[in-house]
Structures are given as C-alpha cells and as structure tokens.
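The complex is shown incomplete by one protein chain, all other protein chains being positioned as in the whole.
Showing chain A:
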Amino acid sequence: MRHFEDNLRAAVEDLARAAPAMNDMAVVARIRGRRIRRRRQTVLGAAVVLLAGAVITPYVVLDGRRDGQRPQPVDSVPTSKAPVVPLPSGPVTVPAIRADWWKAPIELPGGVVVTSVSRPNTYNDDGTPTFTGDTPQDGNVALNRLTGRYQVFPVKYQVFEAAPKGHYVLVEDESMAGGYVPVGIVDAAYNGAQVLTHGSGLGTEWSPDGKKVALTTSLGNLRIIDAKSVTEKEREIPGGRELCPDTCTFTWLPGSKEVALPQRDPDVAESESVPDTIKEIKVFSAATGKLLRTLPIPGVPTGSAAWSPDGRYVALRPDATAPDGTRIAEVATGRVVTTLPRAGQVRFLAEDQILALSGLDVTVYDLTGTVRATSRLPADFNNREVSLGIS
C-alpha cells in the first residue's frame, strides 16, 4: 500500500498533468512584455538627470501670442486630404509647480493637469518589487477633483492610471491576484473600488472623456469597460490579431466613440529585432466593433492623446524609420510632417502644439518641431508613472 506522501506526490503530479497544452504563449508574452518595457522606459526615460530640489519651475514664455489654449475635441477624425504646411505655433505658458505639489492640481501647458502618479515601479533583478510607502512621495496618488488635492491610495495597485477627465482610476490589483492581476476601477472622489475577474489582456486605454476603458483581449477583440458601472461588453474583431503589430492595443480617437488598431504590412517580413512596419490603421466603432474606415497611417499611435483635437494629425511611436523619434503624421495622407525626440507620453495641446513627457522633462513642441516651452515635474515623480488629463 502506498503511503501518504507517495499519494500526495501523485496527486500533485495529477494536477500538473492536467495543465493545458501550450499555445502561442511567446507571442502574447512578447506583446505584454513590450508594454512592461514601455512603462519602464516611460518612467525611467530622462529621469536619470535629477535636479535636486528643483520642484519649482520658473514661468516660461517663449513668445507672446497665445497662452493656455484648451483643445476642443471633435467627434471623429476628418478624412480630408487637403495638404497642410505646418507653421510655427504661438506662445506657451508654463505654470509653476509648488513644492508641496500634492496640495493643488499640477498644471502643465495647455490646460493639461497631472491626474495621477503611480507608486515607483522598480524591481530587483530577481523580479521582486522595491517599492514601499504610502505617502504622496512614493505611493499611488490621484487628483481628487472635488478637493483639488492629491490623495494617496493603497499601494497594492501595481498599475494606477487616472482617467484624463473625471474621477476614475484604472488599477491592477495585486492583492487579488490568482494567476492574473485583475483590472478594476477606483473612484478617486468617492473612494469606491471594484475589480473585474480578468487581467488587462494586451493593454488598456482610457477614453478621452474618462468614462470608458478599451481593453484589447489576448485574441485581439475589443472589450469596453464602463467606468461608472464597472460593467463590460466585448466586441469580436474578426482577424483582430492577424495583422496586429508588436504594439497590439486599441487606442481611442477624439470623441471617445471610435477606436483604432494599427495593422502591420503583410508584405514586409516580420523581424523581432525591429518594430513591425505598419501599413494602415483600422478604425472601429467602440459601440459595435464595426469597421468604420481605414486610414493610411504608417505607424502606431502613441496613445489615445496622440490625435490632435481637430483630428488632422496623429503622433506615432518610434519605428524602423525613426527609432528614436516620435513622428507626427497627417491623418488623411499618412505624410510625416515632423519628427520629435522620443518621449514616454505625447499629448496634443491644440491643433499645432504637442506636449511630450520624457522622464521628468516636459517639452512643448509645435508642428515644425520647434521647442516652445519646457518644464520639469517634481523629483518625487522619478521612477513613477504619470497620467495626464485635462483640468
């Protein structure tokens, strides 16, 4: 008769033997791994250059025609192919940032505001996290729009990304992990929190209006999470993964009704050592998943804030043609009008101004690539993920 430990060993082996057959794990791991790497690059970026104590940034005006313009989003991207010649933009006002930054909204040029700052996401070589703390200096912090102050939230959220508008925060709750880290929504104004029963798939994106999150599933389908009710609907995107490039996530277009999914060029051989060549971007209805149109854009949008408010331009991630640059392309034609230095986040301020965040450095460019203003986030933000929105 077998003894207890033998039967225990057999039982554990039974469990292991029931494991599913491996599928395309390497592909999905790559996509998710690149997302992790991008996050690290975003927070590490230019953060190696620290200005100790330089929390107060001087007021900067590079020239004097306009200041603080608030972009007015359009409902959808126009398809006009009229050629455009970029012109130098007007002046940019850079508000000062106070030393006790958590006591008031941090304003950046163009009416942009810092909506949240994550805990430091740095890891030891053995994969264990190094972060600690529950203070504004090293915790998960979101702007409470009711009080106008930043509030500290539990450190258990490994992802903490406030919406660009409103009071919701997208989180990934490590404390609930059971094979995956579930995504959820935290209400930064009223402190409620709910998590769903799945992870973040291939990636998540806040809608510009801060009411919905687009989640790209591992199969390339679109799942829309309603932030208020924390309910979701999935839309099948036929062939969603088929021509999906290295960065395979839906991003929103201005208006929060449509999402974009870049498609790689099937005629160009794939290489894992260089980013995929993008042929076009497909635009789908967020409500139905229906394909609405195809845009001849040769790159992957940097995010949902990548589109100019009038829908004429889009900022694109680095690729083989510009490995260290953020390309600004015309939506209607795909023509690249300028290339800016690589940045962690890019956000259009107005039709002709772009805010780029690289590490702690904030730079405002115009469409000619000229720097219009600079600023710097507090040193407390080093190695943390910063979310931007509209004040």
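The rule we apply is simple: contacts are C-beta pairs under 8 Å (C-beta built on N, C-alpha and C of every residue); 3 or more make two chains touch, one makes a residue touch a chain; residues count from 1.
The criterion applied here is as follows: contacts and distances are computed from a predicted model.
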"RNA polymerase subunit sigma", "Cyclic nucleotide-binding domain-containing protein", "SSU ribosomal protein S18p" or "Fe-S cluster assembly protein SufD" - which is the UniProt name of the missing chain: "RNA polymerase subunit sigma"
Which residue of A:Val181, A:Leu215, A:Val283 or A:Leu388 touches the chain not shown here: A:Val181
Hidden-chain contact residue, picked from the options A:Pro105, A:Gly199, A:Pro296 or A:Gly369: A:Gly199
Residues belonging to chain A that touch the chain removed from view: 1-5, 7-23, 25-26, 28-37, 40, 123, 125-128, 156, 174-181, 199, 218, 271-273
